[in-house]
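As you look at this complex, bear in mind that one protein chain is not there, while each of the others sits in place.
Residue numbering begins at 1 within each chain, and the chains themselves are lettered A and B in the order written.
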Amino acid sequence: MIPEIGHLALIIALCLALVQATIPMIGAARGNAVWCAAARPLALGQLTFVVLAFWCLTHAFVTNDFSVLYVADHSNSQLPLQYRIAGVWGGHEGSLLLWVTMLCGWTAAVALFSRNLPQEMAARVLAVMGLISVGFLSFMLFTSDPFDRLIPGAVEGQDLNPLLQDPGLVIHPPMLYMGYVGFSVAFAFAIAALISGRLDATWARWSRPWTVAAWSVLTCGIALGSWWSYYELGWGGWWFWDPVENASFMPWLVGTALIHSLAVTEKRGGFKNWTVLLAIFAFSLSLLGTFLVRSGVLTSVHAFATDPRRGIFILVFLAVVIGSSLTLYAWRAPKVGLGGRFSLLSRESLLLTNNVLLVAAAGSVLLGTLYPLLLDALKLGKISVGPPYFNSVFIPLMVPAVFLMGVGPYARWKKAELPDLAKRLKWALVSGIVAAAVLPFLMGTWKPLVALGMLLAVWVVVAGGMGLVARLKATPGGFFGLPRSYLGMQIAHAGVAVAIVGITMVTTYQEERDVRMGVGETAEVGGYTFRFDGVHGVQGPNYQSSMGDVTVLKDGLAQRVLHPEKRVYTVQTNPMTEAAIQSNGIRDLYVSLGEPLGGGAWSVRIYFKPFVSWIWGGAAIMALGGLTTLADPRYRLVLGRRFRPRPVRRKGAEEPAR
Amino acid sequence: MKARGLVPLIVFAVMVGFLFVGLKLDPREVPSPLIDKPAPAFSLPRLDAPDAKLSPADLRGQVWLFNVWASWCVSCRQEHPLLVEFSRTHEVPIYGLNYKDDVGAATDWLTRWGNPYTASVVDADGRVGIDYGVYGVPETYLIDKQGTIRYKQIGPLTPAVIETKILPMVRELNG
Partner (left out) sequence: MRGPSRPVSAPRAGMILALTALLALAAPALAKEAASLAQEPALEARMMAMATELRCLVCQNQTLADSHADLAKDLREEIREMMKKGMTDDEIRAYLVDRYGDFVLYRPPWKTTTALLWAGPALLVVVGGVVLAASLRRRRREPLEDDAPLTDEERDRLQRILEEEGKVPPP
């Protein structure tokens, strides 16, 4: 019964979405206030029904209703509760429901916090978001219904893939989707602006907080995904440039460019065309990502099970949505004004150079991801494009971008003086060079990649720090008097520096040993001694585990015992490795069990990974920077306080009430 | 000004075109670079007579099929009846490459399900398989009179493939 309610809820949500996509848009065009105002209740109604559907599916999982095909495929009665709930989004159909729920969530948020927007603008934005909802809800109802019944119902489920039975599943997809889908708001604002012709600095000010919010959440989502594959997959890798990873990274890169471009448009009213185009690109890449992951067009460890019918549906949807947005852009954008003038060296031009680099990077990732498909389609052979390509191409693009990160905040708007910049930045450059020359030796040998990483990281931190100090001196009220968007920028840039340190350090100085360990035998890795103390059996809730005891010693003193496991799950019997990781903030010790070799000995893989947690720490700091920016009072306009123009005071009059 | 605005749309349309075509392709299929190249040489013991050796040179002058199979391979079970039936038409001799298998298990398997092979050779460690670019079992090669590989079937043979690809090529190569 409950699954049928869920199914019905989706149908109702689709109907509401259809109305939401059309009536407010027509209302805005005709100046019909009632029709415009209909957008808000429709959005909230849609959210209600989608959440109801989500609850129904969760209920089916929690109560082990194996008469629902999706539940039977992805769950099991012995699956622990948290994974039964997270399993809702463990497969294709359920993850789509999560997508739509996030979309409705963002739509409702826009509906609630847009009281200050001119009504037609809000109506158009909500209508565009409704249109996207229509697409995804129809996709679900026509090709990927999570509520399809299995008749007769299964006695027991196929169990959730053991790789997904992990806290990572509980948090990574929701964050990732929240971010991905959040770019739809910027997209909707861009489309609304193009339709109405109101493409000005105010539009940028409205768009920016939504974009920053989506970007911050996406940063967390990507970082969580990276961390999850690091500890889950057993070989200590944290980024593989896999098509699905790229599918989330490309919107992030364009989103970063968009945030910076919005800054230019907001402050100086310039480059509106470009900003609008970026907003369209960012969301288009989210949609493209959805297609790539679910259509079977590319091979990936993370891809969902595929069906050509689904691929065609999404592709048509993609073509229609993006095609019409780009057509709208081609038609309307040139009519929009040029904005403020600025010189060849100015904060605007530096921000735009940053944009060129970031968009080129996103374009390169897209090129690399789709190139094998391109050649295959043209019958020019079959190639693979993997990490060696992406690394060789991405790093040279990012190095100048990170360098500019230090310069940008110092450059004046409209016109910056090179001698002035050089004077203020020389200490940052010197510190960077000194760090590059000296710091690698702390880890042992000097290596160019680490030196480069240190140079960039210290450059960014010192340049940013000096700028912060200078601004503090000039601001009454000290730290709390600083604009939060400025603080956010400083924090986010520092996060990038931290991540760079992590990436270069772990790539260069990690150590790995594959050893055959009998009981009592030791191995030396990274200055630590690891002693194998045998393996014992442990019964888990739905698996049988061989748990190893590995004692870590430093200078002869036992520090802790690590417990890597080899698990065999009851239903899907492929063996799974659970690595044991011990992190102290500046290095990770990573131990993973291989195979039993007879006589109580096992093959064990031991890693020493210095600074690897700084990668995700840096990402977390970046996200924190984004969230700090959101707290800026000038964006509180967005949160519903009515924006009233200050009345012009006449001579001698009393101060009017605000 | 207006034309420049169309650039993103045009680039996008091209990309969508490729994605449409991509939906029909299999990204995991590895086409063989050995087509129109000489069949790699080997000298392997026969399954039925371990002391006797067989090599492609022995088969010069005839068109033949080289089928990679194993008793542990589930998809081979699928194509096997087809192979047995096809061998009975005597259109083209079929030789087998028993890939990474146990001789006893392989012999039993053939006894049980039928033997379409004129002879099968044993590739116990899979080296010859690697030479032939085998990555998944079953795979089938069509080799001509000069010992050149002319066609490779990845995955099980189907009646359609035999009708439309193999038979016409066999007839053409036989003259």
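For the reader, a short list of remarks on this structure follows.
Quick note on the criterion: contacts are C-beta pairs under 8 Å (C-beta built on N, C-alpha and C of every residue); 3 or more make two chains touch, one makes a residue touch a chain.
Every value quoted in this text rests on a predicted model; they were computed, and no experiment measured them.
Contact with the chain that does not appear here is found for just one residue of B:Pro31, B:Pro81 or B:Pro159, B:Pro31. Within the whole complex, the absent chain has one touching residue among A:Ile2, A:Val51 or A:Ala360, and that is A:Ala360.
The omitted chain makes contact with just one of the residues A:Arg30, A:Arg309 or A:Arg341: A:Arg341.
For subunit A, the list of residues touching the undisplayed chain reads 235, 237, 240, 242-243, 299-301, 303, 337-338, 340-344, 349, 352-353, 356-357, 359-361, 363-364, 367-368, 371, 375, 380-389, 393, 396-397, 513-518, 520-524, 531-532, 556, 594, 603-604, 648-651.
For subunit B, the residues touching the chain absent from view are 28, 30-34, 100, 125-127, 130-133, 135-136.
Please note the rule applied: only the chains that are shown with their structure count from here on.
Mean C-alpha position of subunit A lies 43 Å from that of subunit B. By the touch criterion given at the top, residues 273, 277, 280-281, 284, 291, 295-299, 308, 311-312, 315, 318-319, 322-323, 326-327, 329-331, 333-334, 370, 372-374, 376-377, 381-382 of subunit A touch subunit B in their complex. Put simply, subunit B touches subunit A in their complex at residues 1-2, 5-6, 8-9, 12-13, 15-16, 18-25, 27-31.
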